[in-house]
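Missing here is one protein chain; the remaining ones are kept as they sit in the complex.
Chain IDs A, B and C follow the sequence of writing; residue 1 opens each chain.
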Amino acid sequence: MTTLMFRDALRQALREEMQRDPRVFVLGEDIGRYGGAYAVTKGLLEEFGPRRVIDTPMSEGTIVGAAVGAAMVGGRPVAEIMYVDFMAYAMDQLVNQAAKIHYMFGGQINVPMVLRTQQGTGRGAGAQHSQSLEAWFTHVPGLKVIAPAIPADAKGLLKSAIRDGNPIVFLEHKGLYALKGEVPDEEYLTPIGVARVARAGDDLTLISYSRGVHVALEAADELARAGIQAEVLDLRTLKPLDIDALIASVRRTRRVVIVHEATLTGGLGAEIAARLSEALFGRLLAPVQRVAAFDVPLPANSRLEKLIVPDAARVVQAARAVLNFSPQETIS
Amino acid sequence: MTTLMFRDALRQALREEMQRDPRVFVLGEDIGRYGGAYAVTKGLLEEFGPRRVIDTPMSEGTIVGAAVGAAMVGGRPVAEIMYVDFMAYAMDQLVNQAAKIHYMFGGQINVPMVLRTQQGTGRGAGAQHSQSLEAWFTHVPGLKVIAPAIPADAKGLLKSAIRDGNPIVFLEHKGLYALKGEVPDEEYLTPIGVARVARAGDDLTLISYSRGVHVALEAADELARAGIQAEVLDLRTLKPLDIDALIASVRRTRRVVIVHEATLTGGLGAEIAARLSEALFGRLLAPVQRVAAFDVPLPANSRLEKLIVPDAARVVQAARAVLNFSPQETIS
Amino acid sequence: MTRIRLFEERTLEVLMQGKLASTMCHVSIGQEAVAAGVCMAMQPQDYLTSTHRGHGHLIARGGDLARMMAELMGKATGYCKGRGGSMHITDMALGHLGANGIVGGHIGIAVGAGLWSSLSQNRAVTMCLFGDGAVTEGVFHEAMNMAAVFRLPVVFVCENNQYAMSLPWSKSTPAVDFKTRAAAYALPGVDVDGQDVAAVYQAACAAADRARRGDGPTLIGAHTYRFFGHSRGDPSAYRDPEEEKRWRARDPLPLFKARALAEGWLDEDAIVRIETEARQAIDAAVAAAEAAPPAADSVAFEDVYAPSGAQQLIDKAVSA
Partner (left out) sequence: MTRIRLFEERTLEVLMQGKLASTMCHVSIGQEAVAAGVCMAMQPQDYLTSTHRGHGHLIARGGDLARMMAELMGKATGYCKGRGGSMHITDMALGHLGANGIVGGHIGIAVGAGLWSSLSQNRAVTMCLFGDGAVTEGVFHEAMNMAAVFRLPVVFVCENNQYAMSLPWSKSTPAVDFKTRAAAYALPGVDVDGQDVAAVYQAACAAADRARRGDGPTLIGAHTYRFFGHSRGDPSAYRDPEEEKRWRARDPLPLFKARALAEGWLDEDAIVRIETEARQAIDAAVAAAEAAPPAADSVAFEDVYAPSGAQQLIDKAVSA
C-alpha cells in the first residue's frame, strides 16, 4: 500500500493503462503542457508524447465526438472535459451518439471510450462551474456512470472503465483531488457496478457517492459519538446501480438516508429512494430521507455555496429524524 | 366550446399571444413556409410576416441562445426545437444560460422565453428521434417544465408560459398533435403548477402527464369494467410539481401507479415516487408503482417500439398488483 | 448510380405499400452522382460516415441490397437486426460508421476516425458526407477546425442539395463558395458539379490522395438536388417548379449515360446490362426481404450494452 492523492491515483491508472495498451490515449483541453486544470494528467505528455496526450482546441462537442469515432475504429480514448458544466455543449455526442451506437446499429460495433470530467462545489466557482449533473447521465440507457470517493477506487475504477468496452462517464469531484488514501501497490481492477461498505453499522444506512461519502462518514462519526452506528455505503458506480447491496443493507438497518450534492429534485437520490421504498415496503421503520443540494443554482461565493449543499450537520439531522420517526405522524 | 386538434389549439395560443403582444415572436427550423414539422405554426408566417415568424438556419444551440438574448432585452420569443433529441445541441444555452441568468446576475434581469419542443414515441422514429427527456429539464433549478395532455391545456398553458417571465420548456408529444378535444371559445389561461383531475375515482390513483394520461385513462376504463374506480391525475406542469394535489389524492386512495414514457431509471416518476413514499409513509397500502419505458434506447421499428413504452395493459397490470398487494410479502 | 436510383424508387413503392417499419425515410433520388463519385474514390480500408439520407452512400460502398431492404422493413435479416430503419442502415464491415439521424451528429465521429487513423497510421481515409443543413451546425465548424489543426485524413463532402427541409441554401447561410469556407480553416475547398459523377470522383480522389499523403483534410461542396420532397408527405411546396424542372434536366443518370457513350466508356449493350442487373438485384433484394422473418420481439431489448470487458468484442471494432 502507498498513500496517494486522488489525482495521483487517477494518473497512475492512466499511465498503467497507456503502458499496457498502445490503443489508449487521452485528449482534452489543457491536459498536455498544462497537465490538466486539476493536474490529473501532469507528466503524461512528457512520458507518452503528443500523439497519445492530445491538447485539443476548445471544442467540447468535438472532443467527445472524436472520442466516439476513435473508439469505433480501434482506439481506446479517454477524453477529459474540464468541468461537467461544459458537457452541455457535448450532450449530442455522448447521448445521441456514444450511448446509442451499439444498439442502433444492431450490435455491429461498440464504443469503448471513457469520458472523464469533474464536478461539484467547494471552490465558490459559481452557477456555471459547480453543478453535479450525474442524473442526466444515469437517465440514459447505454451509458455507464462512475463516481469514486477514494483514491483506491479512483484508480481501480478508471482502469476498469478503460477496459470495459462501453461508453463510460467518469465523474471526479473537484473537492477530492487532494484527498489522500491508501492504494494497493500491485495491479488491480475495481469492478464496475459494485458498491462498497465505507463503514459498517447496524442502526441505519447512509448511502452516497463521490464527495458525499465523506460527508456521510463525518456524520457517521458524529452519530457514533452518540452511540449510533451508521453503515455508510459508497455506490462507486451510479449506473448500473448496485441495488441489491443497498437493499441488503437497508433490509437490515431498516432506516436510510441518501446524500448527494446534486440538487434534490430529480437527483439520483430520487431513483434510489423510489427503489428502496418499493423493495422494502413495510420493512422500513421510517421514510427514506434525502439530503441533497437545495433546488437553486450555485453562487460564486464560497460561504453561500456551503449553505446549499449537504454537510454533516444536515445528514446527522436527517439521520436523527429517521431514527426518531414515529409512524403515527402520517397514518391518519 | 369548439372541438380542436391539439396542434390547432397550440396555434391558437400562439396567434392570440402574438396579436396581444407585439413583442411575441416565434423562431425555429421550418416553422415558416413549411409550417413546422408537425404543422403547429402553419399559417403564422402568412398572418404575421417574416419578422415575427422566423425560419432559422439549422443551429439548435443558437436558436435557443438567440431566444435567451432576445428575451433579455425586451422580446418574448417562442423558440421551436423540432425534436427534443436535438436539445442535446442546445443544453448550454438552456441550462447554463437561460436557467441561471436571473439568479447569477443577482436578479437584475429575467429571461421570459418559451422553448417549445416535441418528444416521445409513436412513429418508429428510432433512438435519436423518440426520446422523452423531461427529467433533464426538471432537474434544473430556474426552469419551468410543462407537458400538456389535452388541447384545452395545450392552449391555456402555452399562453400562460408566454406570459410567465421565466424560461419555460414546453414539451409536446408527437403522438398527440392530432388529438381532438373541447377548447373554450373565450380567452383563458391555464395556471402553471396546478395538476388536473382527468378522471375521479377512489380506489387508486394513476399519475401521469402528456401522452401517458391517455394511456392511464385507457387503463382506468378497463379497470372500471372490473368495478375499480381509478383516479387519473394529469400533472400538466412537471416543474414546479403540484405535489400537494398528488398527496391529497393518494392520501385518499392509498394506492398509486405513476406512468410515463421516459425510461424508468431517473425518470420523473422516481421523484414523484420518492416524495409520495415519504409523505405518505405508513399510509400507503402498497408500494408506489412506476410504469415507464424500459431502460433501452428506442428502435426505429414501430412494432418493437410499442414493446418498450407503457401501454394500458401494463398499467392495468401494475394497478392490479397495487390493489392485490399483501404486505406480508416484504415484511420479513 | 443505377442501383441507387432503382433502390430508392423501390423504397418509395414499398413505403407506399405500408411495408416500412418506421415512418422515417429519406430517399436520395437526384443525388446519386455524389454517393457514387465519393465512394468510388475509397479504398477498402477507408471509412465513411453518412446521414439520414444515406441509402445511396451504403449502396455505393457495396452494401448488401437485401440486408438494406430487410432493414427498411424491420426484418431479422436487416443490417441492424430490423432495429435501425432507414435512417441508420449501416455496414460496419465496410468501414461504414453509421448513417446518422442527427444532422451533423456524425461529423465529430469522422474526426475521431481520422484521429485514430493519424495516431495508428492505418492509412485509412474517412469520407464524411453531410447535407447543406449540417454546414450551419456548430459541430461542422469544430470538426473542420480540429481536423485542420491535426491535419487529419478526412474528406468533408457537403452534399448540397439546395435545401435543408424547406430552407433554401440561400437562406441557410450567406452565398459563399466552399473554397472560401475552407479558407477559414486554411484548407483547400472545391466546388463541384454534383450531377457529374466524373467530376465528383475526381475531386474525391484528389482529396483522398491529399489526405493519405498526410496533408490533411479537404472540403468539397458537391452541388446537387433532391428530386423529391424531404420525406414522405412533403410536397416541396416551398420550391419553385421551374427550379425543379431545371435540375431534373440535369439528372445525373442520363448525364452519365450520354457521357459514357460519347467517351466510349460503355456501349449501349453494357448500359442495358447494368440496368438489367441492377433491376434484378433489387427485385431479388425485395423478395429476400419480404420473405425474411420480422425482427423478433426480443430484439428490442438486446445490445443496450456490449458485454463488459469483452476484449473480443472490442477488437471486433472495425479494425485498422
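Observations, loosely collected:
Heads up, the rule we're going with is that contacts are C-beta pairs under 8 Å (C-beta built on N, C-alpha and C of every residue); 3 or more make two chains touch, one makes a residue touch a chain.
Predicted model, so just to flag it, every value in this text is computed and none were measured.
Shown chains touched by the missing chain in the whole complex: A, B, C.
Of the options C:12, C:40, C:93 or C:183, the residue whose C-beta touches the omitted chain is C:183. If you put the hidden chain back, the residue from A:16, A:278 or A:295 that touches it is A:295.
In the complete assembly, the contact with the undisplayed chain comes from B:61, out of B:61, B:148 or B:212. From the options B:92, B:203, B:261 or B:295, the residue with contact to the unseen chain in the full assembly is B:92.
Annotation for chain C: contacts to the undisplayed chain at residues 136-142, 145-146, 148-149, 171-176, 180-181, 183-187. For chain A, the list of residues touching the undisplayed chain reads 29-30, 32-34, 37, 55, 57-62, 85-86, 88-89, 123-129, 294-297, 299-305, 307-308. Seen from chain B, the chain kept out of the figure touches residues 23, 25, 27, 51-52, 54, 56-57, 59, 61-62, 64-77, 92-93, 96-97, 101-110, 112, 141-142, 144, 160, 163-166, 192.
Just so it is clear, only the chains that are shown with their structure count from here on.
The fewest steps needed to get from chain B to chain C, moving only between touching chains, is 1. Distance from the centre of chain C peaks at A, each centre being the average of the chain's Cα atoms. Remark: chain A and chain C have CA centroids separated by 39 Å (rounded to whole angstrom). Chain geometry summary: the mean Cα position of chain A and that of chain B are 29 Å apart. Of all residues in chain B, those touching 2 or more other chains are 61, 85-86, 88-89, 126-128, 295-297, 300, listed in ascending order.
Annotation for chain C: residues 82-84, 88, 100-102, 105, 138-139, 304 touch two or more other chains.
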